[in-house]
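For reference, the structure discussed in these notes is given below.
What follows is chain A.
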Amino acid sequence: MLASEGLPPQKEVVEEVQAAEEGEVDPKAKKKEEEKPRENGLLETDYAKRGFHLDVQVNPDQVVRSAEILDSEGMTMEMVTGVDWLKDGQFEIVYDYSFTGGELFRVVVRCRVDREKPDVPTISEVFGGANWHERETWELFGINFVGHPQLERFLLPDDCDYYPLRKDFKL
Partner candidate 1 sequence: MNPSLFSPEGLAGLIFLILIAVTMFGAVVATCSKRLIRSVTGLAICFVGVAGLYYFLNSPFVAMMQLLIYVGAVCVTLAFAIMLAEPNEAKVARKITGLSGGLAALCGGAMAYALGYAAVHGEWMAAATKINDGSVKTIGVNLLTQYSMVFELVSIVLLVAIIGSLVLARQGRDEE
Partner candidate 2 sequence: MDELIRILSYFVGIAAFLGLNLAYLGWVERKGAGHIQRRIGPKDVGPYGLLQPLADGLKLMSKQLVVPDNADRLLYMSAPVLAMVATVILFVTIPWGENLVPREFDYGLIMIFAVASAAGLSILLGGWASGNKYSLIAGTRAVSQSVAFEIPMLITAITIVMITGTMNLNEIIRSQSGMFWNWNVFALDKSILMPISFLVFFVCSMAEINRAPFDLGEAESELVAGYITEYGGMGFGLFMMAEYGNMMIGASLTTILFLGGWQCPFGLFPGPHWFLLKMYFLIWTIVWIRWTYPRTTLWGLLNLSWKYLIPFSLVNLLVTALFIKVF
Partner candidate 3 sequence: MGTESISGIETSVPSSIVQFHMLDQLRALARANSLWPMTFGLACCAIEMMSAGAARFDLSRFGAEVFRPSPRQADLMIVAGTVNKKMLEPVKILYDQMTEPKWVIAMGNCAISGGPFKFKGQYNVIEGVDSFLPVDVYVPGCPPRPEALIEGILELEEKITGTRRWPRVKPETAVKG
Partner candidate 4 sequence: MSGYFSYLLNGIKSLAIGLKITNKEFLTRPITLQYPHESVKMAPRYRGHIELLMDSETGTHTCISCGMCQKGCPSNCITVKSKKVPGVKGKVLTAYILDFTTCSLCGQCVENCKPAAIDFSNEYNLASTRKEDFVFDLLQKLHPEGVPEPKVDPALLKKEQEKIEAAAKAAAEKKEAAAKAATEKEGEGGEKAEGKS
């Protein structure tokens, strides 16, 4: 039902989320793990090995949409975090979603942004809980969540000017 609303690249995502929910095996899922940063798309993972069922990589502009879709499916935002891929020159923002209404189902949504210009739209409008997680990620990585209501120092002292979890961080 949501498919029609989605933007073209997202349409695929939507369908697949629903498909996966229904337990169907997605034919387009890629098996192999890449050396290079992987392409956007959907990946069904082995739960027993990885701890989540579905692995989605999206563009930064699709993050909010994906959150909305997952929200309408009744899923919970568990955490938002970043990974600094120094050698790729990218940040990866990882969103963990899980379904708490019944049989557990975990979805990981990732998105990569450029290290130089780490802008990603906020999903705190969709999930209130993302507010703090994003704020923390901003603080520790310097990833800028566009539209976030309160990007202020959170865990660290107000006057500090470093992003400690960046790989090139040195005090």
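As a selection rule, all candidates are chains of the complex that A comes from, given by their letters.
Just so it is clear, a contact is a pair of C-beta atoms (placed from the backbone, for glycine too) under 8 Å apart; a residue touches a chain by one contact, two chains touch by 3 or more; residues count from 1.
Quantities reported herein were computed from a predicted structural model and do not represent experimental measurements.
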Q: Going by the contact definition at the top, pick out the neighbour of chain A in this complex from 1, 2, 3 or 4.
A: 3
**Q.** Residues of chain A defined as touching candidate 3 within the complex
**A.** 155-157, 160, 162, 164, 169-171
